[in-house]
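The complex appears here without one of its protein chains, the remainder shown in place.
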Amino acid sequence: MRIKLLFSESFRSLAANVSTTVAATMTVLIGMFLLGLFIALGSWAQDFGETQKEKLLVKVYFCTEDTCAKAATPAQINAVRQQLASSRLVDEVTFVSKAEALDRMRRQTPQLVENLSSNPLPDAFEVKARDGADVKLVSASLRQPTKPPGVEEIKDGDEVSDQVVNVARVLTLAFLVATIVLLVSSALLIANTIRLSIFSRRREIEVMKLVGATNWFVRGPFMLEGLICGVVGSVIAIVMLLLAKEAALPAITNRLSTSSDIQAWPFVYVSAIILVVGITVGAVGSGLTIRRFLNV
Amino acid sequence: MRIKLLFSESFRSLAANVSTTVAATMTVLIGMFLLGLFIALGSWAQDFGETQKEKLLVKVYFCTEDTCAKAATPAQINAVRQQLASSRLVDEVTFVSKAEALDRMRRQTPQLVENLSSNPLPDAFEVKARDGADVKLVSASLRQPTKPPGVEEIKDGDEVSDQVVNVARVLTLAFLVATIVLLVSSALLIANTIRLSIFSRRREIEVMKLVGATNWFVRGPFMLEGLICGVVGSVIAIVMLLLAKEAALPAITNRLSTSSDIQAWPFVYVSAIILVVGITVGAVGSGLTIRRFLNV
Amino acid sequence: MQESDVHTQVAPSDASTGANGVAGNGGDPLFESVEQPIDPSSGTMIVFERVTKIYEPNVSALNDVSFAIDKGEFVFVVGASGSGKSTMIRLLLKELEPTSGRVVVGGRDLTRLKRSRVPLLRRNVGCVFQDFKLLPNRTAGGNIAYALKVQGESKASIRRNVPEVLSLVGLSDKTGSLPEELSGGEQQRVSIARAVVNHPPLLICDEPTGNLDPDTSVGIMQLLYRINRAGTTILMVTHDREMVDKMRKRVIALEDGRLARDERRGGYTSE
Partner (left out) sequence: MQESDVHTQVAPSDASTGANGVAGNGGDPLFESVEQPIDPSSGTMIVFERVTKIYEPNVSALNDVSFAIDKGEFVFVVGASGSGKSTMIRLLLKELEPTSGRVVVGGRDLTRLKRSRVPLLRRNVGCVFQDFKLLPNRTAGGNIAYALKVQGESKASIRRNVPEVLSLVGLSDKTGSLPEELSGGEQQRVSIARAVVNHPPLLICDEPTGNLDPDTSVGIMQLLYRINRAGTTILMVTHDREMVDKMRKRVIALEDGRLARDERRGGYTSE
């Protein structure tokens, strides 16, 4: 079946079946809008959780040439590591070298890193307390009686209770589940609608077969139709999400004054997911459904 | 149209149109499942927010005969009120009398209150700090130099940052919006499916009209069909939610060890909402759709 | 095998009127059996008064057609393919509105008939449609039962009437078959059975024998003839030259939407 014919047949059929076309497109639209909303919220919740967890960490920054007279020696660093490792209160110690720190920074705020001639960042330990409530004790034990040699600064974790971290964790989980449920639901709903709309045209398919159309000649336009519905529905959903984002996000971020560092996934990712899911379900849904009616 | 005939016609038609019946029921099922999920999550989030806000409150409990030698006098209570009201740090002071406190308790944990012969609860003030971070200062200022006379105990708010309260607030809002979006979406999706399924039977409706069926004779069975789909879909959704609840909730509550006092809406409420929405959209959706095809 | 049924049941001449449900009650009893939108006092059943029907945008299906049909008449409508015969029927059922002119059925002006009274009209006008218009999800018996249900017939009466009328058209053994499990002619006969089952005072048939072999056609024609003799007005569109020429009933001929001929005892073609 030639491409041009395929397209002209599909559009002809879309126009001739406005009612079912609109229904299918609307289903894709709603499904994808919900899906997008929850991917965005879910990724935001996940990032919120990460940020909260981050806050529980005690950070030990070592001296550099810039900050103290001279940089911390490997021996000094090792001594601190041993002190921490021996503590009952400490769960985990991670060493973050200058280079790694710069890498992280480059990822988060590339524009800041661009203009640096050398790496001004210090080596550091990230110390995780065994219990969120002990964060203060961990940093205090390090400071007492004095800061160990070579350590420039010890930064406490914020005063964030375990509970908040747990809430964040549950939140992430909940949104993950919700997103998966929605993904499956949208797919089912769209497939369902397509099934219905093809079902209402089964006599037509029967006739096509009887005048000698091959399976692909019948199926092609239906799949393309499904694909077009999928694309159109997804694109409208993306536009609506974008509008919602522009309208709602400032309001929310204002309320969450301190958490502007919490990021949802970039909108392009979300859009891409929506588009791929919409298109796949549209085209594959049509393709599979119609198989059932092709055995005339 | 007699009731018995109405029912027999509806079931006949449901059986004869298995394909569209299943599709419509499944759409109701999915829509209502999502809706129920989000009502539950939303009400949970709202309660979480309330609890967090609650924690910001400093509570001043006055003496009773049981706790101190003698109960606090109205004058003593008034003195504390004035001290609080004059503080720059305080936003709002609410008096909770013994009686009110008992009322609250009765609502929250009726089984505890049942067996009480007298009211053991003290009068109290709930003090809201102007800034979440100042909670400690407020309570400290009350304790210094000593507890005011007549005050038995001053309970600090937990160490909960403003941010958490804000998060909770946004969360509540987000779930509210999500629930409304879902409510509208489900209604649209279900109506859409019913539209399609009736659309595929428009020839049938035309014929019914041509052999002399009145509008209601045609519409009745369709509406009952929609209603039945609505009920069946909703009930299955409720069962699935119940299963999800039984399976998932223990796991979540374990993680959130301290927050077992946070409650979602009672399941019966959620079920009722689901059922009402499902039935309404099912029956009304059919009824409205079919009007379009009745003007033969 | 069902053919023989038709013949044994329908053939036994017109003397047996009264022996079965359809042509049963003699005189003009068909009027009493249903609620009355059709005026029984008037002697005229159908009036077409300068009726013009133009399908938008520009297909003129009927053009200034006027005629009147008395109660109890048997009228053939003939005309070439596309000359407007089915359009005429759709006007009689108020499925369409005339572009201009007046259509009166049983004394009621259809153009002024309230929407809510249309079902009543249709229950009083039995119609055999050219494309049968059977409900695809109901069996032959179910289709006929539906026509009875819509006018509130009791279960008992349905259970009695349906098999009776099905055997009249020779389909006793097809009661439980869905339309798609029936042959073309069998579907047509179910449509006929449905039209006559509730004894309407006016029966309209749009080529009721187009899918029937000559023998079955004759059987059906005899059935219709008996029903007519029992008082039912019959308007029948047909292409069957032989039948029209033999019956010598009134013939209305359409040509390109115009009334070309209206003869008391006419043939298929004008002589």
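Before moving on, here are some points about what is shown:
We call the chains A, B and C, going by the order they appear; numbering starts again at 1 in every chain.
As a working rule, a residue touches a chain if its C-beta (ideal position, glycine included) is under 8 Å from a C-beta of that chain, and two chains touch if they have at least 3 such contacts.
Being a predicted model, the structure only gives us computed values, none of them experimental.
Considering the intact complex, the chain excluded from display touches A, C. Check A:75, A:211 or A:247 against the missing chain and you find that the one touching it is A:211.
Between the chain not shown and the residues C:70, C:97 or C:131, the one that touches is C:131.
In the full complex, chain C touches the omitted chain through residues 1-3, 55, 59, 78-82, 85-86, 130-131, 181-186, 188-189, 206-207, 210-217, 239, 241-242, 256, 268.
Interface residues of chain A with the unshown chain, by the touch rule above, are 2, 5, 9, 13, 16-17, 203-204, 206-215, 217, 296.
One rule holds in what follows: only the chains that are shown with their structure count from here on.
Set against the Cα centre of chain B, the chain with the most distant centre is C.
The geometric centre of chain A is 68 Å away from that of chain C, both derived from CA atoms.
Taking the mean of the C-alpha atoms as each chain's centre, chain B and chain C sit 61 Å apart. Along chain B, no residue makes contact with two or more other chains.
Not a single residue position of chain C touches two or more of the other chains.
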